[in-house]
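Read the structure below first, then the notes.
Note that this complex is displayed minus one protein chain, with the remaining chains in position.
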Amino acid sequence: MAIMNYDVVIIGGGLSSSMAALRAASLGKKVALIQKAWGSTALGSGAFEIASEEGSYDIISAIDRIKKENPFHPYHYLNTENISQAVELLKKWLPIRMQGSYTENHLFLNDQGKNKKAAFALETQFVDFKVVSRKKILEIQSLNFLNINMLPQTLAKKLDNPEEVRKLGQEIKSKFQTSRYELILMPPILGLDFFTDMKREFESHVGIPTYELLGSINSVPGIRFQKALESAVRKAGVTYISGKAVSFMQEKKKVSSINVTSNEKNEVIEGNSFILATGKFISGGLFRDASFFKETLFHLPLFYQNQKINTESVKKLLRENYKDSQPVFQSGVKVNKDLVPLDEYNEPLFENLRACGTLLQGFDPYQDGTRFGVQILSGYKAADV
Amino acid sequence: MKWIYAKLNLAFALFMHLVWKRWTNYRGANVFLSLYKEDRILHLTSKSRQTFIPHQNCINCGLCVVQCEVTSESFYQTFMTPAHMIFSYSRSLPELFLNKDFLKYCTSCRGCEKVCPTEVPLTHVIEFVREMTEKKI
Partner (left out) sequence: MDAYDVIIIGGGVNGAGTARDCALRGLKTLLIEKKDLSGGTTGASSGMIHGGLRYLLHDVKTTETSSRDSGYIQKIAPFLLFRIPFLFLVKEKGANMELLETFFEVYDRYGKLKNSKPHVRLSHKDVLELESGLHFDGKGAISFDEWGIDPYRLCVLNAKDAELHGAKILLHSEVTDFLFQNKRITGVQVRTADGKKNQYLGKIILNLAGPWIPELCQKAGIALKLRPAKGVHIVFDRRISNIAFVTETIDGRSVFLLPYENTSIIGTTDDDFYGNPDDLDVTQDEVEYLMQAIEQIFPSIRNHRVISTYVGIRPTLYEWGKTEDSLSREHKIFDHETEGVPGLISMAGGKLASYRLMCEELTDLVCKKLNVKKSCETHINVLPGAQKELSFEELFTKAQEAKISAYALSRLYFRHGYECLMILEKMKKNPSLKRTICTSEPVLEAEIRHVIENEWATSLDDLGRRTRLGWGGCQGSECAWPAALILQEMLGIDPQKQMDIFLQKRWKSISPYLYGHSLSQEELKRQWLL
């Protein structure tokens, strides 16, 4: 059994853990990132939300409003003024470009025809309807009319080939009189690994600027972003360890090592500090079995609005109206201002463990529009302390 | 009246049963399985039973699809995707054998397993289906 030692060990392979890894690496630490699989970051739409409110595009005021309305929101203890530093660090390493600003929201359109306010979007999807009029835009929400009977992921992979893009471009061109339009909006399927090149390729065939809609079901941009994150983290000198963190060892009130298993081998990863960024239910950071809610690695207590819920029945955490913010998705780990997980008496559980990302209690990542902000800010901060 | 007839009927049947029971063949698990052959009522062995539960972890997020090398365009209708296999085709035990035509495409590269968020043992499910397909019925 191999034993390895690091300054910082990060558990989780999504956005907040990558942010933490980049930050820790930039501080000159020796960093390891344990990744079990892909999670909800790889299922994202391609847009990144910090905060939004109705009737305004201002992010700063939206953050203030959220803080006022939700006393448990992580923004209360995350330094929101750090957001520019965090984003810049992320941008510095990402091999793909994110566009946008951290003070003002943009208005995007997704492939279900819904408007979405967000601070950033991937370069190929950045069309701000606040400033662009929809009049002269050709919006193609689905490619079914071309008899393409493929899942978006498979199609995107196929369109990593310039020849296929050319064929698609010509079909679109002959189907619609593209010269009437100033801009084309496509579903986000133009390439998977080489999507910026493929966008340019497509534009050269249809002759007008082309952008992609935000993704929703089987979204491709999430996968692009996940892959980009992984390459950024690698480039920053972080060691990737693929496998599942199954258990940990502790010395007094400190975590000393993590046991990681994968198909090939078992490893023990030792570290000085640990960052937990395993996400919510999809990625298995949290799990609710027939009797308990649990945080799957450290068995941390879980909270909803500071109330411990590990043995609470699920029904009590559900609101009748589907679209309401659901307590079950707001529940998570309670932390102090240094992101150290706390128990119900507000005592730190492990001195050298921090938690970040969607694992934190207090916000519904898919409903209140603060997911990206919380992920990068908490990731940044977790590595900072 | 109906009640009395019903009881008499059963009593007579009991008598007949005791007389004939020595010659009846309807005994045992194998007889049961051969009777329901046409309905493809397979049973799960205790080995399959132990690993059966994670088969249902799939949430159809589709991440495995990108990883799968044989889910390319030309295979879409025949192989579909690992997600289809796990999420859909393996649900109904009597119909498992209908998947035999495209099982052969899977190369067991485990690419799909590496990205699966909910830890579905994808190659195991495919092996399970393969095994059930090959069962002679």
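Labels A and B are assigned to the chains in the order they are written; within every chain, residues are numbered from 1.
Basically, contacts are C-beta pairs under 8 Å (C-beta built on N, C-alpha and C of every residue); 3 or more make two chains touch, one makes a residue touch a chain.
Predicted, not measured: the structure shown is a model, and the values here were computed from it.
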{"item": "Residue among A:154, A:218 or A:257 touching the omitted chain", "value": "A:218"}
{"item": "Option touching the unshown chain, where A:144, A:174 or A:346 are the choices", "value": "A:144"}
{"item": "Interface residues of chain A (partner: the chain not displayed)", "value": "40, 43-44, 112-114, 142, 144, 147, 149, 216-219, 280-282, 284, 287-290, 313-315, 318, 320-323, 326, 328-329, 364-367"}
{"item": "Those residues of chain B which, in the complete complex, touch the missing chain", "value": "2-3, 5-6, 9-10, 13-14, 16-18, 21, 26-29, 31-33, 35-36, 39-46, 49, 52-53, 55-62, 77-78, 80, 83-84, 87-95, 97-99, 101-102, 117-118"}
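As a convention for this text, only the chains that are shown with their structure count from here on.
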{"item": "Rounded Å distance between chain A and chain B, as computed from the means of their C-alpha atoms", "value": "37"}
{"item": "Interface residues, chain B side, partner chain A - complex", "value": "59, 61-63, 65-66, 71-73, 76-77, 81, 110, 113-119"}
{"item": "Footprint of chain B on chain A - complex, ascending", "value": "36-40, 42-43, 149-151, 153-154, 157-158, 192, 218, 223, 242, 244, 263, 282-284"}
